[in-house]
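Shown here: the complex without one of its protein chains, the others still in place.
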Amino acid sequence: MRFLTVLIALALVAAACVESTEDTTTTTAAPEPVTTQAETPDTTSAPEPLPDPPAEIVIGNPIALSGGNEAGSLLSQVPSYDLWAADVNAAGGIYVAEFDASIPVRIERVDDTSDVGTAVQLTQQMLESGEIDFYFPPWGTAFNFAIAPIVSEFQMPTAGCTVGSSELVENAAEYPYFYTLLNQAPAQAAGLVELLQDVGVTSVAIIHHDDLFGIEFSAAVEPALAEVEIEVAFKETYPLGTADFTQILRGAQDSGADAFLAFSYPPETFPMTGQAIGIEFSPDLFMAAVGVAFPAYRDAFGPAAEGVVGTGVWNPNVDIEDAQGFFDRHVAMHDAEPDRWASAACYATGQVLQQAIEAAGTLDPVKVKEAMDTIEFDTIIGTFSFDNQVNPVYPGQIGQWQDGEFEIISHTADRTAEPIFPKGAWPPPPEE
Amino acid sequence: MLETAAEIIVTGLILGGAYALIAVGLSLQYGVGRVLNVAHGEFIILAALATWSLYTVFGINPVLSIAIIAPALFALGYVLDRTMFNYLRKTSENDDHFEGRSLLASFGLLFVIQNLMLLTWGALLRGYSFLNTSVTIFGNRYGANRLLALGVSVGVSVIFYLYIKRTRTGKAIRAAAESPDMASTLGVNKKRVMAMCFGLGAGLAGLAGVLYSMMFDVQGSRGIELTVVAIVVVVFGGLGSITGSLIGGFALGLVISLVNWFDPSLSLVAFYLIFILVLLIRPSGIMGRQIHAD
Partner (left out) sequence: MLISTLRAEKKERRALIYIVVTIVLLASAPSFISESLVITMITVLMYATLTLSWTMFSGPTRLVSLATAVLFGVGVYVSAVLRGSMPIELIVLIGGALAFILALAIGVLTLRLKGVYFILFTFGVTALVGNATLWWETHVTGTVGRHIEGASNSVVYLLMVIIFSLALLAAFILRNSAAGMALRGIGENQTAAEHIGIHVTRLKVLIFAGTAIFMGATGAVMATRWRYVDPSLAFDPLISFLPVVMAIFGGISRLYGPILGTIVLIVLREFLITEYPYVYLLIFGVTLIGVVLWLPGGLVEQAEKLIFRLKIEWIKLKMRWKRWRTA
């Protein structure tokens, strides 16, 4: 009885050993028939056998799927991440010289419920567990702010695409592993003021919300306006979550300013526009910051969106390879257009990671980070190298809806169309 | 100068009308049923989102939707009271116990309804354009939809006031509010009155929601701020006084309009400050019964 048991046990153990050797041979055999675009020739490790590549590259991504922020994350960020992963895998994966193999990627996504504490916890746990190879950050400035020190502590290179914060950019050295891909308020403010000067605006009415983004944008714009002698005829701030802007809009209207500038978030931009139409407040230039660049804005307001100015900008017509391709694939995969601002940056997040891994030839995050600091990237938001962990380029800063497309109108050199100025009166409402 | 004053007053009345309408439903539910329904705002948003759907998908005029949505919400409220709150009433030891438990239950209701709305309508703000033309009053332009909402608020307030004061059912409601047990000894069917009042409160929330959707964009998680507005107005007007909520709503609207003209950032601070001050200085509100301190 006992002898038989031992025999069976030995047999099982032997079978297990055989299986595992079979496994290793199959994995090294599989991911081969792919073109190796790697620039690193295999000079160093000729006679030694290469280590076994992992079956996939896991990218951890805690992000808002509920709780309020998912309106933003599901529009600009999640679809771009997923499209990039699909594109990479369709081409066979990321080539890693260390294994001389192309490895597919998989995004491990969890819901941070729009709670910073949860995002922090999930990030720490993911990085601690060692179960992820790389990391994509959550949506929103506050959230990126919160995880920047953590990814730096764990030495995981991370690029943020929905983060706008001068403080984070200026103190980048404190968070050596955090990179910013999106263009920031100072560049946009400069673009805006230059535009205003160019079209001949003499006075502006400014409103913004009581939050970091609005405050910083305003702080960047106002001194610049003073320098070119554009008068600030009206300035008011409002609490986040305000639903009724009619009173504040009337104030702007009464000031008689040529241009109306709102440094706002989408939940404010949309109602604000509708209410401005309602009281027939139609300045020569109507600008709102975040939200105008969404295809939903154009769709919601139809002909009224024509001529409205907003921050951004990326559009499929920019002179960058694969810009139109990205647009078409996004529509095909998600049945929705990418937005005209951050979607492209979020896709570029993946491109940056891929190119850094390919350059480093390894999945070691520290080496990948070294590559990130030095190499030049080819992405759908342009060709660039990080300058102190900040991306210094973006196709455009300020855009305007013209004939169904969000054209770049800032900085003459970047323009994809000439600005429409004055905007003219709001068209009559579509139906009744 | 006069134009500015006119602007503040008209805006204040529009705002106040919205406040009054939002608050009166809650006042009814607490005044009679003793349920502090923190899910009240969710009912309003539910009605608003339903109106949006009816308008954008089926093209139904929002004014007509009132006839569909208000009764639907009345029915919802009636059923909820007959089942959930009635059960709580039966199984609670005393009034305070019931108030605490029904408060918690309505919290649960808040989470449930909000999540269902988010699942159905998503997280995007939903808005539509209705009567978004401008009307000039005393030199200032206002959206026609807002003036319509004001008209309805005033109309409903007046009708409601007369209903409560003059009709038999109205008097029964007032009796039940003053003293539910006394009322039932006098032949008033307590269970039915409670359910009807809760239903009526929900129906008014429905009406408020339809009007709200005409003026503002809505989204599933915006209910809580409306509940807070309702609570503040109800306390301001006097817990338990339905007319107090109506008057208090308009009064508060005028005050906030003034603060908004001065500095919009302060409007929320002012709002809660008034709330705190009322609770400290005169908890019974403008028109409530005098509260005994313990």
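To keep things simple, chains are lettered A and B as they appear, and every chain counts its residues starting from 1.
We take it that a residue touches a chain if its C-beta (ideal position, glycine included) is under 8 Å from a C-beta of that chain, and two chains touch if they have at least 3 such contacts.
Quick caveat, the model's predicted, so the values are computed rather than measured.
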{"item": "Contact set of the excluded chain (shown chains only)", "value": "A, B"}
{"item": "Of A:146, A:169 or A:199, the residue in touch with the unshown chain", "value": "A:146"}
{"item": "Touch criterion as defined above, residue of A:59, A:83, A:120 or A:398 at the omitted chain", "value": "A:120"}
{"item": "Residue touching the undisplayed chain, where the options are B:64, B:159 or B:276", "value": "B:276"}
{"item": "Which residue of B:63, B:84 or B:175 touches the chain not shown here", "value": "B:84"}
{"item": "Residue ranges of subunit B at the interface with the undisplayed chain", "value": "36, 84, 87-88, 91, 96-97, 99-101, 103-105, 107-116, 118-119, 224, 228, 231-232, 235, 239, 265-266, 268-269, 272-273, 275-276, 279-280, 283, 291-294"}
{"item": "Missing-chain contacts mapped onto subunit A", "value": "65-66, 110-113, 116-118, 120-121, 124-125, 128-129, 141-142, 145-146, 149-150, 153, 165, 167, 210-212, 215, 219, 237, 239-240"}
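Throughout what follows, only the chains that are shown with their structure count from here on.
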{"item": "Touching residues on subunit A, where the partner in the complex is subunit B", "value": "66, 68, 70-71, 74, 210, 236-239, 241-244, 246-248, 250-251, 253, 266-267, 270-271, 274-275, 277-281, 296, 300, 429-430, 432"}
{"item": "Partner subunit A, residues of subunit B touching it in the complex", "value": "7, 11, 15, 118, 122-125, 127, 129, 131-134, 140-146, 215-217, 219, 221-222, 225, 257, 260-261, 263-265, 267-268"}
